[in-house]
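One chain of protein is taken out of this complex; the other chains stay put.
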Amino acid sequence: MYKHTGSRGSGAPSWVLQRITGLLLVVVVIGHYFVMHANPASGHTYAAVLDRMHQPFWKMFDLTFITVGLWHGLNGTWGIFRDYKMKPAVSLTIYGIIILSGIAFWVLGVNTILSF
Amino acid sequence: MITHQYDVLIVGAGGAGLRAALEIPEGFSCAVLSKVFPTRSHTGAAQGGIGAALGNEEEDSWEWHMFDTVKGSDYLGDQEAIEIMTKDASRAIIELEHMGMPFSRTPEGKIAQRRFGGHTRPEDPSDPDSKHIAVKRSCYSADRTGHVMLHTLYENCIKQKVHFFSEFYVTDLIMSGNVCAGIVAMDIATSEVHIFHAKAVMLATGGYGRVFRITSNAHAGTGDGFSLVYNNGLPLQDMEFVQFHPTGLWKLGILISEAARGEGGILLNNKGERFMERYAPTVKDLAPRDMVSRAILTEIREGRGFKGSDGTYYVHLDVSHLPKEVIDDKLPEITGFARTYLGVEPTKEPIPIQPTAHYAMGGIPTTPDAEVTKDKKNTKVAGLYAAGEAACVSVHGANRLGTNSLLDLIVFGRRGGKAIAEFIKNTDFAPLPADAAERTLSKIDKVMNSKGSEKVGALRTELQEKMMEKVGIFRNESDLKEMTSEIKSLRERYQNIAIDDKGKTFNTDLIEAIELGSLLDTAEPIIYGALVRQESRGAHSREDFPNRDDKNWLKHTLIFKKDGTPKVDYKTVSITRFQPKERKY
Amino acid sequence: MKVTLRIQRYNPEKDSEPYYQEFVLEAGDEKERILDLLHQAKWKHDGTLTFRRSCAHGVCGSDGIRINGRNRLACSTLLRDVNYKKPIVIEPLPSMPIVKDLIVDMSDFYKKYEAVKPYLINNAPPPEHERLQSNEDAEMLFESAKCILCACCTTSCPSSWSDENYIGPAALLKAYRFVFDTRDDAGDERLDVVDTPDGAWRCHTIFNCVEACPKEINITWHISQMKKRLAQREM
Partner (left out) sequence: MAYQPKPPEGWLKTNLRYYKHSGSWAWILHRITGLGLTAYIFVHIYALTSLTQGPQAFDNEMKLFSTPVFKVLEWLLFSLVLFHAFNGVRIVLVDWASGAKNHKKILTLVYGLGVVLFIGMGVLMFREPLANMFASIR
């Protein structure tokens, strides 16, 4: 039975951000791919990676990737879960897992990048 | 059995019913019953437009509109009512606009208008007797005027919180002496019979197109309202006047609106001639519908039609010479029909068309306030109202002009609503007879338990085909006489009908059986009216009496059922401003 | 020409589960409507076959059903639009409660329609004449005003399959119809209704609705205009 749920629980900000982060990611992810994987040596050897890790530009680049990528991916995932009707408890748990894992992996990644 | 009580009951959620419902003031209970969900009513099929002398595009006046309507009606329309309608038209359209109806617009942002069959103005406005030429009087919304009007009215009903009983089939009127005390209806979803007790009942049940084989009407257009009245001993007026619209899609009857000709489309025979030039030299293809339909049939009879794959005939409606923008912007829907159903590309080739049963000029006799009357002295039936195509006010007389029906709905729907609002203030509920639902219950019972051999579908097809053949565009005495005995035998066979579905849930088999009863009830007065009227007037064309006969026949017919057989009476026509003249275009 | 309809049947008074029944029917040519064939099945073979219909030419919206897996109107789908060499599968609209055979309970659909306040709200006293509106502004509404409430769109939308509370494309289209009407004053009030996770934001531009709409309305475009309006309002 249809029930009108909530009023103006605006989804606008997350919807706009999902799109902006997506557009950012086009540059970031495809750029990342070309730099890291097009040439095996530049992505797969410690020296080459370390060299880039010391440059502020690439530091920023990687930080952006991690932050924006995680946010976009997890917000997208949460969006998927929201599509399926669940009991509030279940949906709260999933929301919790998403947020916690997001923070945990963000810290992990930032720690890696900033340790150089 | 469930009994409800409402101050007002409106049967039918088409344009007329919904417009009336909007007039019931707060504080009074009102319910609208409809056998289909309200927006599925057939008003939604109207395409071309709604007439009013707004004068947004060309100089116009309600008096010219009135003249056209009177002339179009072949002088059988009641001029008092026609005056009311055409005078009120502009206000009514503007009211629709204020309700939110999305109209097409002129460059200045006013409601756009276009030409339509039979709507004219004097070429020289200072001289009303000068030659009449086509005028832009039809207000429209592309070619979906009825659709947006129906939706706008329904939307306003939601806004006003009107109560709907959707998919309820009304089976009977409850008469308490000369007073209507309510109705009996069946909830289609459960087959349960409900009694609705009311102070006032309005019938706005639409037309009966499905009496004929080729029709532009919906499957739901089975004339239930006519049958309700007829079976309660009340008269039906001018039933012989059946409008055949000239341009139905060949074989299917789906309507190609007059708007196609209003925008410049022309009719062609198999010689490529624009034959309407011969039948109506001034307005040509925009002559009134009865004339164009007869012209098409005459062309076909004289061998100038096209023969189709199944042996039936058609002529061509050509819009291919019109600019593509006109076709796309102003006629998208109807050209779409040609594409979808016949596989014809109207921008390139002509559309095969044939006349199609379209509109009931006759119906339940009412006053201009939609009060149902029961005899030639216009004695009112207290508490009973009718409006829309089911009613006969009569503004359309012997032939309706395009765009005048939608206008009829909103003008007389509103007036009826207002009259009801006044009536219920000082009226109490009439007592409910104990056996109110008896007839309905026994009818349902009989159909459900019958072991007869007749099938609904077959019997209906037989009726439709015979009506088409013998009571169609051209009629004559021998055909009609034959039809009177034919209808008797069809009625007898109907008593022997049986259905497959014995369930209670959404039993459309049962509904169709009851609807067939309505079709038979409606066909009878059509046939009798056509038989008694020994003249040709408007849509009624007798081969044996080819001329109009004002001396004997400038009067309405009233047909009653008495002791099971139809009886005829007559009523005078109100003539106020325009004396009958020969009808030439 | 013989064609076979494979029709999903369900009678709540007898059956616990829907099942399929095949009808072998006689079709004149490939311009025959599916509705004509359903009628043939009902009138000549089995009177208990139940479906809604009225206008028979795609203007009333009664006969939305699923034909060979997609939502369409029985009266606007001709034989030549489907592969009639194989049995044509006829089912009720998906994800709706089945009342009987091809008839579904539409009350939820109508409730969603009513939820968006589908009527013009303008509290200013009306002028004596029509409210002026440019033809361009009027035409902005025409496509959305074509809707016949057949529910083909909403019941084809994957978002509505997984969440019955999703207001659905038809209601969103109706909201557009009034939000973008220059004569309407209730923009905010109505936008609030669709500005929820169950409202416009649940549309993932899947286009099933557009694909299904028999009136060829580009519903997704209309929803996108509304999303933009909602986003602008929020920023």
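Miscellaneous remarks
We call the chains A, B and C, going by the order they appear; numbering starts again at 1 in every chain.
In the analysis below, a contact is a pair of C-beta atoms (placed from the backbone, for glycine too) under 8 Å apart; a residue touches a chain by one contact, two chains touch by 3 or more.
This one's a predicted model, so the numbers in the text were calculated from it and none came from an experiment.
Of the options A:L17, A:V49 or A:M86, the residue whose C-beta touches the omitted chain is A:V49.
Interface residues of chain A with the unshown chain, by the touch rule above, are 19, 22-23, 25-26, 29-30, 33-34, 37-40, 44-47, 49-50, 53, 66, 69-70, 73-74, 76-77, 80, 84, 101, 105, 108-109, 111-112, 115-116. In the full complex, the hidden chain is touched by chain C at residues 10, 12-13, 18, 68-70, 94-100, 105, 156, 158, 161-162, 164, 204-208, 210-211, 218, 220-221, 224, 227-228.
To be clear about the criterion, only the chains that are shown with their structure count from here on.
As a whole-number value, the distance joining the C-alpha centres of chain B and chain C reads 28 Å. The mean-CA centres of chain A and chain B are about 64 angstrom from one another, to the nearest whole unit.
Chain C meets chain B in the complex at residues 11-14, 28-29, 31, 33, 39, 42-44, 46-48, 50-62, 76, 78, 80, 99-100, 103, 106, 110, 114, 118-120, 122, 126, 128-135, 137-138, 141-142, 145-146, 148-149, 178, 181, 183-184.
Residues 36-37, 39-42, 44-45, 93-94, 97-100, 102-112, 141-142, 144, 147-148, 151-152, 155-156, 158-159, 189, 218-220, 252, 254, 309-310, 333, 337, 340-343, 455-458, 499-501, 503-509 of chain B touch chain C in their complex. Chain A meets chain C in the complex at residues 1-13, 15-16, 82-85.
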